[in-house]
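Before I ask anything, here is the structure I am working with.
The complex appears here minus one protein chain, its other protein chains still in place.
Each chain carries a letter (A and B) given by its place in the written order, and its residues are counted from 1.
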């Protein structure tokens, strides 16, 4: 396996459409709930341990070879907000396109055929990680990392936040990201025996509520 | 499919109360019957006068709790064609117990074909120092209907929240329809931050499952005003179900929006 493949997959410049999404921070900024590095830290930390953990677990499970259709259904059940389901599938389609170019393989082609409307993004991420020769823990790391870099990058654009401060927020979260990735990979390892019900379903009321409110805005900078 | 309750290692022996109350509803061809109504521990089950063809049971909290170390369970089984409403007379108050062990509250709701359950308890209040793990596992037959309300108050007035985790799993025809796990209070990172509940001290959900629902025809309804301390959304799920998620500053405002959501859910 190539360690560098993980860097490629987790790079914010990986062309899978993520740059147009704020991970909910655009709504939080509008509500003045995120306004500085301290509140951004709290937002990213909360997102990591809720949506981030859930996504990392699904990604890890997809890497271990769980049935993508079963995982996709589990992702639906863990994503009650339709705006977030649509976003996840859209990002899934976009990641699939990039992954098929980067690591062409039958599993990715099959996913495109089985779920033409798009699979949930973490499911695609997991299969892409496998195609790139990565492990379930690697996929979980990529998903957990993405769950905090997305809002942090968006906050820099929305608030004109000092980019060094935003990067320091991410750096402080590294241990938490590692812990979440390990928790996700451990849960994923149990799916084969115990079913997808063992995957974490950590959720956040505010992310679900504000995603729908944001989707109803007439004017917004970010798609989600 | 396993539930969290089954996954957990057994809790250590404590002096806590271990109790399981059970309700079973059936249908005798004319009306809903209640062949089993078994109170236990703090749960006193009382039969109320039916409303039309809807059988009704009230759960009366006979003692305070759950306290740390308690292992409480309430199982309701609604057989084919039966219609049952379960309400509660009082809030459930999670309190600090003699030990720091977590209390568990395990709710299992099974609803058969053409059956309906209205699960409408009072709020669960997490007081300072308490530690409660609530699980609610719902198993719906393909043609079963459900109205489920779940309200959590994070600390009494002026009080911090205890440690409260809540896991709601809804299976329909054996497939996952909704799976949500919330964790509030110390030591959960940033649980009161802007990505989880913020400064809101009450949060709740209302779930309506009805096989005749067409989720695609039900647009999202915004509840309350995002600029005020009480707001939420009513959304269609992937299956034939609607879910309201609401946060508020008080239990009263929370209930008002959930009532509004129920009204919107039932009147397309």
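Annotations
Keep in mind that, in the parts below, a residue touches a chain if its C-beta (ideal position, glycine included) is under 8 Å from a C-beta of that chain, and two chains touch if they have at least 3 such contacts.
In this text, contacts and distances are computed from a predicted model.
A chain of this complex does not appear here, and its UniProt-recorded name among "Cell division protein FtsX", "Cytochrome d ubiquinol oxidase subunit I", "General L-amino acid transport system ATP-binding protein" or "Urease accessory protein UreG" is "Urease accessory protein UreG".
Although it is not drawn here, the omitted chain touches the following shown chains in the complete assembly: A.
Across A:101, A:174 or A:192, the residue that sits in touch with the chain not pictured is A:101. When the full complex is taken into account, the listed residue touching the unshown chain is A:223, out of A:6, A:27, A:40 or A:223. When the omitted chain is restored, the residue from A:158, A:187 or A:202 that touches it is A:158.
Of A:78, A:93 or A:120, it is A:93 that touches the chain left out of the display. Subunit A residues in contact with the hidden partner, per the touch definition given at the top, are 13, 15-22, 90, 93-94, 96-98, 100-101, 109, 112-113, 116, 154, 157-158, 217-223.
The rule we apply is simple: only the chains that are shown with their structure count from here on.
Spacing of subunit A relative to subunit B, judged by their CA centroids, is 28 angstrom. By the touch rule above, subunit A contacts subunit B in their complex via residues 24, 28, 31, 33-34, 39, 42-51, 73-74, 76-78, 80-83, 85, 151, 176, 194-198, 200-210, 212-213, 215-216. Contact residues of subunit B toward subunit A in the complex are 1-3, 7, 167, 169-170, 175-183, 188-191, 193-198, 200, 203, 220, 222, 226-227, 231-233, 235-238, 243, 245-247.
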